[in-house]
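Quick one: structure below, then a few questions.
Every protein chain of the complex appears in place save one, which is left out.
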Amino acid sequence: MAVGRLVTREVGIEVAGREATTAVAPFVLVAVLLAGLAFGPAPQILAAVAPGTIWLVTLLAAAPLARGVAAAEQDEGCWDLLRLLVSPTQLLAGKLAAMWLHLLITWALTAALVAVVFPAPFPLAAIVAGPLGALGLAAVTVAFGTLLAAGRRRSGLLSVLLLPSGLPVLVAGTAVGLPGSAGMPWLALLVAYDVLMVVATWAVFPVLLEE
Amino acid sequence: MNRLASPRARLAVVGVALAGVLGTVAVSGLSDSLVYYRTPSEVQAQPTHGRVRLGGMVESGSVVRVGATLRFLLTDGAHDVPVAFAGRTTGIFREGQGAVVEGTLDTAGVFHADTLLVKHSNEYVDGRGKTYHPPTPAGAAAP
Partner (left out) sequence: MRSITIERPVGWLAVAATAAAAPLTLVAAPPDALQGDVQRLMYVHVPAAWVAYLAFGVVAVASAGFLLRRDLRWDRAAQAAAELGVGLTALSLVLGSLWARPVWGTWWSWDPRLVTTVVLLLVYVGYLGVRGLSTDRMLNARRAAVVGVLAVVNVPIVHFSVVWWRALHQPPTVLRPGGPAGELPVLMLVALLTALAAFTLAAASVWLRRIRILAATDRDRGVPPAGAAEPAVPELIVTPRPETSGRQP
């Protein structure tokens, strides 16, 4: 199946270049450490800000990941070839799956660090929220990453376009992680966000490949 | 696959998904579980010890200023919560208006607020004619 081969290809690129890993892992480590210092040693405060820190760091890490959506292909000059060989939907499925994986790893790394460093309880709903939030965020990241792949002023535009679009994930992911919060409505909100973002990205992706 | 290849079909799918998702969220009872502030009845039924936002109407004749502290009763028609607020009041804080306070409930049942926001009802009353409608309880503010 072509999509499976595209995902294998994305993983292969990552293993060979380690672009995303080198961009994201140090950022996550430093961000969680600095957040812990910023919010102070009081354990109640740290526990209260833990869910928000996890999703804030994950959301901010989406910006460097978006810059890498088509970077390897453009460096090697094979982006046009790839666009010719596979259909836009297959290419999107491959990119989306790879980005989902990237964001899931980012989220899991952040959550594990926060759970250790902040000490914070981890409700079950918050673990379900991880993959759900990462999926919708991955769709937006792929869309804006492809859109701004060739722009010069892209980093400012990326933050203005991508980060506010991920706001529902930040809000719902944080709310789910707070102790004593109602999990279901927020998970439903995440599902709604996923559906809308994946469908919207699928609809506009062929246009992004026209260049 | 070909049937979904045209831009028209793709945009139609986006429209259907948008309408479907928003319709589902609007129709389902999800909005009931999302609460921006608690009402006095809710706070008295299950007192929470963390930070709470409490919203209600400032009961007429209950506002007393003791030194720098403002004391008043916040009501939703069924229950009252005594509130102590140490701070400057800004805005059109007055009796009979809605207010949202943020703070903690002590063991004696007094709410110690550090933030006071005036929630004005969506009624605009003629200032010359002075026709005064008694405001509806804040609990009924959600449509």
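Worth a mention:
Should a chain be cited, it is by its letter among A and B, assigned in written order, with residues numbered from 1 in that chain.
Going forward, a residue touches a chain if its C-beta (ideal position, glycine included) is under 8 Å from a C-beta of that chain, and two chains touch if they have at least 3 such contacts.
Given the structure is predicted, the values throughout are model-derived calculations rather than measurements.
For the chain that is not shown, the touched chains among those present are A, B, taking the whole complex. Within the complete assembly, A:L147 is the residue of A:L92, A:L147, A:V169 or A:L187 that touches the hidden chain. Contact with the chain that does not appear here is found for just one residue of B:S41, B:S62 or B:Q97, B:Q97.
For subunit A, the residues touching the absent chain in the complete assembly are 140, 143, 147-148, 150-154, 156-157, 160-161, 164-165, 167-168, 196-197, 200-201, 203-204, 207-208, 210-211. Panel shows subunit B; residues 7-8, 11, 14, 18, 22, 25-26, 30-31, 34-37, 55, 89-94, 97, 100, 116-132, 141-143 of it touch the chain omitted from the view.
In the analysis below, only the chains that are shown with their structure count from here on.
If you average the Cα atoms of subunit A and of subunit B, the two centres end up 33 Å apart. Those residues of subunit A that touch subunit B in the shared complex are 87, 89, 182, 184-185, 188-189, 192, 195-196, 199-200, 202-204, 206-207. Residues of subunit B that touch subunit A in their complex: 1, 5, 7, 10-11, 13-14, 17-18, 21, 24-25, 28, 30, 33-34.
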